[in-house]
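Could you have a look at this structure, given as structure tokens, before my questions?
As you look at this complex, bear in mind that one protein chain is not there, while each of the others sits in place.
Order of writing sets the chain letters: A and B. Residues in each chain are counted from 1.
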Amino acid sequence: MKKIMLTAVLAVFTATGAFAETVRLGTEGAYEPWNFVNDAGKLDGFEIELGNELCKRASLSCEWVKNDWDSIIPNLKSGNYDAIIAGMSITEERQKAIDFTEEYYPADPSSYVGLAGAGDAVTKGVVAAQTATIHAGHVASSGATLVEFATAEETIAAVRNGEADAVLADSGYLKPIVEESNGALVFVGNQIQIGGGVGMGMRKSDGALRAKLNAAIASVKSDGTLNKMIAKWFGADAPQF
Amino acid sequence: MFLFCADPAAIEGLTWLSCYLTTGKHMAFYLSFLVVLVLMALAAPAAMLFGFVGALACRSRVAPVRFLGQGYITMVRGIPDIAFFLFVPVALDQAFEFLRHKTFCSETTQPVWRGNEFLVCDAAKLPLGTSPQWVHEIYGFMLALLAFAIVFGAFAGNTLRGAMRAVPDAQLQAAAAFGMTRRQIFWRVHLPQMWVFALPGLSNLWMILVKATPLLFLLGVEDVVYWARELGGSKTSAHSYPHGDWRLWYFLGLLVFYLALTWLSEKFFTKLMARFSFGQATLGGSEAAS
Partner (left out) sequence: MTSCVDTIQDYGLRAIGIGERLLPKSDITLCEQFVLIGSGLLWNIYFGFIALLLGFWLATALALGKNSHLIWLRLPSNWFVFLFRGSPLFIQFFLAYEAFVLLPKVGIEFEIFGTVFAAETRWLTRAWLGALLVLFCNTAAYSAEIFYGALKSIPVGEIEAADSFGMSGTKKFTRIIWPTMLRLGWPSYTNEAIFLFHATALVFFSSFPAWRQKGDALYYASYLADKTFNPFIPYPILAGYFILVTVLIIWIFGCVNRRLNRHLPDSQRPKRPKFQFIR
């Protein structure tokens, strides 16, 4: 799946210069505030800032590649980029296919969001989720009716226009949307813990790169940089390390 | 873009719109129209080339070459183009890298497919891992272009083969009677006469090509559909220009773009077609003549 996105990029040159190893980071670019395309047409978001910081600390020269969510793992495996940094939860199923770094965002419970006035019962009704996410898998086995959309954006639209009763997604993604909906959208039901924390996905054969990035993640964790970034992008009440 | 756009939250109305429509993201959107046009401009001749080779192969005296040509030309009848587009670029990419792996890294003993990972040595990577991003982008675009050329080459091959068959045998026999060689007959008599028969089919092919370009988006190229979706999606106040779900409007814009494109093409081809059917004893021909 050669899905290199054209004009996708934000090349990051670190101070280490020409000798730095080039690492290509794959992201989706459509999951605010994790990763998205800003008004200038450049990649932006929590993971972009974090990724650049990690590369700096690991003395790597990093390049960003945008890739559709549904083919993001196959394209990692076929070598289009070297790491996935796209809000991907660490799950057992995925671990069979790829390796993960240490988590850089704590296990974040997923939430249901419905229209204002919807009761908790909607979580058993028609629930929208993005294709090939842990959320889609959860809804399919929860007994609710799953409606799948290719992007997270469309799942929200489906709830707004009444196509679906509720949407299941990461709380961090849903929070700003609910807050800015002027009361049209509300959290419903209980939060649920589906996946583990969020980590970077790597090919199983790339142990050396994984070790480097793990060290960098440990370093941003220990000096508090990571917590600052989380607070900046997800608000003060977001889970911290 | 404009100076007054410095604080988007403070402006409204037409000023807001003029700022909104000139963000960097919108510029990328406008540029993507160019990407689509470039793809069409390059894919058409490339597909003609593939089609021509395919049609020639069909007429070959060597049986395996003939079967190969016929297989290529007929496959497009059976398989949806979208299935091709999901498959061909991956297959091509891995095939190229595999060949380079065999050439450049013959000393590597590890298999290329390990489990379900496809791993070639660093020197065989296409493009090289160290190349700048624009090389990767051009390579991605080229793969998409190649996929288009292969699929539409099969269509073109069909048309060209039909057109070659439609050239009256008497013409070729007359050429043979003049003592021309096979090669001469083909290049001097058969080929020039074939184009007349091929034109209607090829004009249709162009229309199909135009309407297949939104599928570029499935090939991972950031085309008009990608940006329309991206721009139209509702934006929270993390963006300078928050708005609701505007995808409908963006897609209406795309609709107009494609309608205009096909309208222009149709205009051009109707003029061409009118010439061909003029004076023939059919309802269309007699109306044109009267």
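Rule of thumb we're sticking to: a contact is a pair of C-beta atoms (placed from the backbone, for glycine too) under 8 Å apart; a residue touches a chain by one contact, two chains touch by 3 or more.
Please read these numbers as outputs of a predicted model, since none were measured by experiment.
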Thinking of the whole complex, not just what is shown, which of A:115, A:146, A:169 or A:238 touches the missing chain? A:146
Candidate in contact with the missing chain, chosen from B:86, B:105, B:191 or B:238: B:86
Among A:49, A:102 or A:163, exactly one should touch the missing chain; which is it? A:163
With the full complex in mind, choose from B:174, B:252 or B:272 the residue touching the hidden chain. B:252
Touching the unshown chain, subunit B contributes residues 75, 77-83, 86-87, 90-91, 116, 155, 158-159, 162, 201, 204-205, 207-208, 210-215, 218, 225, 247-248, 251-252, 254-255, 258-259, 262-263, 266, 281-287
Spell out the interface residues on subunit A facing the chain that's missing from view. 1, 70-71, 73-74, 77, 93, 96-97, 126, 128, 132, 137, 140-141, 145-149, 154, 157-158, 161-163
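The rule is short, and it goes like this: only the chains that are shown with their structure count from here on.
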Of all residues in subunit A, which touch subunit B in the complex? 1-9, 11, 22, 24, 29-30, 32-33, 36-42, 63, 65-68, 71, 77-79, 82, 97, 151, 153, 156-157, 160, 176-177, 180, 203-205
Give every residue of subunit B touching subunit A within the complex, in rising order. 23-28, 31-32, 35, 86, 89-90, 92-94, 97, 114-120, 125, 129-130, 132-133, 136-137, 139-141, 143, 219-223, 226, 229-230, 233-234, 236-242, 245, 247
